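Missing here is one protein chain; the remaining ones are kept as they sit in the complex.
Up next is chain A:
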């Protein structure tokens, strides 16, 4: 029997197979789109069409009620690998001029002697995001905020480009041969803490995360404590707050001191 005659409404195989398939589909659709939505006591349905739309995954129109506002400002910076977007050829030069006002804390070569972060060689997305957050008041610091509020978007992009351009200097590395603490290399899987090194250098680097090797221990420690207490909240999706809250004070000390003692490694993918 050829295929051509098979595809005919007169052929019993055709009627049977198409009929069974369509019947099964109709029965399962009735179950999935009508019976099951009604079987869920928590689902408030306006009618059968509402039940079908709900089961099909059609998003509901947002409620007319005023959304709950967070009690602080949230970061508006969307971190992508192309941040900051303008790769202006003059950016490094302009950034160098602008950076003269930063030198008093962050050092003329981007290496700080005042327990401020070392910015030489820091990733551009990380510098840009922090400046934008300071400017928007999402991250607050008595010293930094007044500098940031006057910066334009281009200024911030230029500064990010300049600091990313500077070479990472071998700052102050008293004991670089110490083994990395477990929190840096392993994290604590059972407390849902990823290894510090999987985003901040040593193992890998993720876009938007700063590299930490050689950063002042006092600064790293203060930031972890600020994340843990909720005083600092400009991290994406609470990633750092969730980590810092679950870290023990010993782990915070170990991570801060170990990173401070490290020279820059080459394990940076971007």
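Criterion: a contact is a pair of C-beta atoms (placed from the backbone, for glycine too) under 8 Å apart; a residue touches a chain by one contact, two chains touch by 3 or more; residues count from 1.
The criterion applied here is as follows: contacts and distances are computed from a predicted model.
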Since a chain is absent, check the UniProt entry for it and pick the matching name: "histidine kinase", "Putative ABC transport system permease protein", "ABC transporter ATP-binding protein" or "Cytochrome c oxidase, subunit I". "Cytochrome c oxidase, subunit I"
Considering the complete complex, identify which of A:28, A:141, A:229 or A:248 is in touch with the unshown chain. A:28
Any idea which of A:109, A:198, A:239 or A:261 touches the chain not displayed? A:198
Have a look at A:154, A:168 or A:206 and name the one touching the chain we're not showing. A:206
Residues on chain A that touch the omitted chain in the whole complex? 1-3, 6-7, 11, 13-14, 17-18, 21, 24-25, 28-29, 31-33, 36-37, 52, 54-58, 78-82, 180, 185-186, 188-190, 195, 198, 203-204, 206-207, 269-270
